[in-house]
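I'd like to ask you about the structure that follows.
Every protein chain of the complex appears in place save one, which is left out.
Showing chain A:
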Amino acid sequence: MSAITGDRHLRAGPAVAVPKLVTMGSPAVEMIDLVKRYGGNTAVNGLTLSAGRGAVTAVLGPNGAGKTSTVEICEGFRRADSGTVRVLGLAPTAAELRARVGVMLQGGGVPPAMRCGEWLRLVSRFYAHPLDSRALLGRLGLTEHARTPCRRLSGGQQQRLSLAAAVIGRPELVFLDEPTAGLDPQARHACWDLVAELRGAGVSVVLTTHHMDEAERLADQVVIIDRGRVVAEGTPASLTGAERQLRFRARPGLALEELLNALPSGSAAKESPAGHYIIEGLVGPELLATVTAWCAAEGVTADDLRIERRTLEDVFLELTGRELR
């Protein structure tokens, strides 16, 4: 995308530069001790977080963790019961923010009777320097649906249209609430490419997601929230840590005690789920040799044998538990 970057420098006129300079100091989003209750249910329970300018911040959490409530407070749709929130240095309900912030709601927000292209063009007319709606439709693979009424678009197509509407006004900051929920792999990759491109252009992005791979791939900063509180935050690398593990698949029910005896002390071995083995400890050539020798003695072939860092998903499940909610 070097052509675009070059183009950007040429086109950086005053309308572009001035708002950036004025607001460069504060984070894109800053919240301190945010609390939101619905009746007796506390959805957000003293949340403190900060999302950097020009960065992609992923908010992760199980269902009901308070992600959408938090984002909707930032978008000005809901009021916090207590705590402070600043979006681009302003109160979330400031009228000025409506032009500076792009929003993709979690589902809905697409008029059923309007045509796909017509809706995007309408939204573009609310902004001073919008992107070309046709080019954006093309980018998101919606060109052939431009004349389709929105109610006849598939769920994934509606999602992409919502994403387009969130960025068409050339915002400084976009909130994407589960942008890839229900998308097929192709559309998910198109969405990721778009987010990466927004970041490259200097747009701040705050997104919520259930997909750990999405956060790992896109985010500069990950915030894991559970029961309305931040339980961990940092870069994907700092959260997953340097520790590595050896994983393989084999027939279920292997006797791991013998393996453990052969491994250096401090190592751990577990089968989770059945047939999937994870060895943790000082993962190096010796450990690998010990494991494969043991496999040979057991007469099993270790399938999918690999050494890897903990994934964000491991961290997430550790922090938020495995029970269903």
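Just so we're on the same page, contacts are C-beta pairs under 8 Å (C-beta built on N, C-alpha and C of every residue); 3 or more make two chains touch, one makes a residue touch a chain; residues count from 1.
As a convention for this text, contacts and distances are computed from a predicted model.
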{"item": "The complex's invisible chain, by UniProt name, from \"YeeE/YedE family protein\", \"Transport permease protein\", \"SusD family protein\" or \"3-oxoacyl-[acyl-carrier-protein] synthase II\"", "value": "\"Transport permease protein\""}
{"item": "Sole contact to the chain not displayed, among A:Leu49, A:Val103 or A:Ala250", "value": "A:Val103"}
{"item": "Among A:Glu75, A:Glu178 or A:Glu214, residue touching the chain not depicted", "value": "A:Glu75"}
{"item": "Contact with the hidden chain (one of A:Val35, A:Ala55, A:Leu90 or A:Ala201)", "value": "A:Ala201"}
{"item": "Positions on chain A contacted by the hidden chain, ascending", "value": "3-4, 7-8, 11-12, 15-16, 19-20, 75-77, 95, 98-101, 103, 105, 107-114, 118-119, 122-123, 125-129, 131-132, 135-136, 138-141, 143-144, 162, 165, 167, 169-172, 186-187, 189-190, 197-198, 200-203"}
